[in-house]
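Sending over a structure as structure tokens; questions will come in a sec.
The complex appears here minus one protein chain, its other protein chains still in place.
Moving on to chain A:
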Amino acid sequence: MKSHPSVRRAHHNIRRGRWNKKKKLYKLAFGLSFDLTISIYVGLFTLFGGVILYDTIQQYSGFFSEIERFLLNNYLTILLVLIIRPLIGAANRPGILFSSAELQLSLLPYSIKELILLCMIEKWKKTLIILCSLALLLGLITPFSSLFLLSVTALIFVMDILMTYPQWRLYQFPFRKKFIYILLAILIVAITRTVASIFHTDLLLIVGLCLLIGMVGIILRDTRGYVNWTKVVQTNDLIIWNIWFINKMSEMEIKPPTRQGLLGQLFRSKKSKKPFRYRDGSAIYRKLWKLYFIDHREQVVQTIGSIIIILSVLSFHGPWLIAISISLSIFLYAQMIAGFFSDGFSDKLIFSIPWDLNMWRNAFLKWVFGVGIILLLCVIFIFLLQGDYLIWIPFQLLLYGSVAVYFIRLLISERISILKKQYKKITWKQTVITVLLFLIVINSVVYPWVSISCLILVFIQKQAWYK
């Protein structure tokens, strides 16, 4: 009788291969971003930064003692957080890094249960190393007591071990059931914590803790043992290989094949399955753009956030800087929007069909103008805070809106010509008009009456556009 091959060895080989591949990728990415000079500079800056950080931390020793006392007095809340965190995490992550490599191994004569166990042990080992390193670092640079750091480390580690399997089980639940469990857990923590704060009693926190433990018990009692392997493997592969630094260096982003998060699941209501009204041609394009923006929400939020930061930071340093911040915001927003418009056609299926570009553009602009209104509200807020020339605000807003619309349409027309392979450049006349419009925008803050004259100019342009 043949002996069974060693699961441990096979799994070890997989992990070693993964480690080597990651090492190679990091080496390539670091090679791209750091040369000797940059490395020396970064090293020196890190060293100086470390010294400054250490010095600053020492000056705030009282503050750290305060934190230590607060956390020790609220250990029950920490416990609640440590239980609820993996439960919420189960919405998107299985908690055990069982990837396609392990699934492939399970097709060979290796026990899947042993493979899962090895993945769990691997996770705990990693957590222990990270927690100990962090505790050591904090012990070296902060005034936290060793006993405090040791107990917190031990508590987090034990809870991580205890909650690994409940997270795995909850992840496998059907969406609605999982959603209800997570919502319930959040409600339990929120209510007990709030009431406990009002009545200054820990008893309610203990009740909350018991309820959460009871819920975990119910989750574990679900003995059907169904595991959605495809979903588990897809998610874990993404977690393992979607490495931010390498994505940035290689300019390639690994995208999840399907949306599986709570937001995505909620988004897929019964209504979203209904066919479109065929005669309402724009409905399908509006939905496709909506989905595009949801897919690219990170970039959308980053850009809008940057614009709001520009507006808010520059707006408290006099009218000329307000004017520049508004012009800069219009310029950035239009450029971002034009980039998104082109990118929307990069999907294989979208690219392969003939486009009714007017429909695509109009559906796109509806979203763009919607977000633009939010930015205009920020401008209103800034003007109201300034308190000067309140009577001119409607004209100024109309001016900024019109200039933004003109510039966005101009850039999108250019992108459309590229999509059509016609490559029509923006003409010198359009460039002059754009520069003129931006100059008027800049002047409109200090000389608000300028905004009226510009409306005429924009009106003329609008006529030209429709012709």
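One rule holds for everything that comes next: a residue touches a chain if its C-beta (ideal position, glycine included) is under 8 Å from a C-beta of that chain, and two chains touch if they have at least 3 such contacts; residues count from 1.
Rule of thumb we're sticking to: contacts and distances are computed from a predicted model.
**Q** Of the options "Oxidoreductase", "Heme exporter protein B", "Exodeoxyribonuclease 7 small subunit" or "ABC transporter ATP-binding protein", which is the UniProt protein name for the chain that has been left out of view?
**A** "ABC transporter ATP-binding protein"
**Q** Among A:357, A:426 or A:446, exactly one should touch the missing chain; which is it?
**A** Answer from the full complex: A:357 touches the omitted chain.
**Q** Among A:176, A:200 or A:421, choose the residue that contacts the chain missing from this document, as touch is defined above.
**A** Residue touching the chain left out of view: A:421.
**Q** Just to verify: which one of A:36, A:140, A:349 or A:456 makes contact with the chain not shown?
**A** With A:36, A:140, A:349 or A:456 as choices, the missing chain is touched by A:349.
**Q** For the chain that got dropped from the picture, name the residues of chain A it touches.
**A** Contact residues on chain A toward the absent chain are 257-259, 268, 273-276, 278-279, 281, 284, 287-288, 291, 347-357, 419-422.
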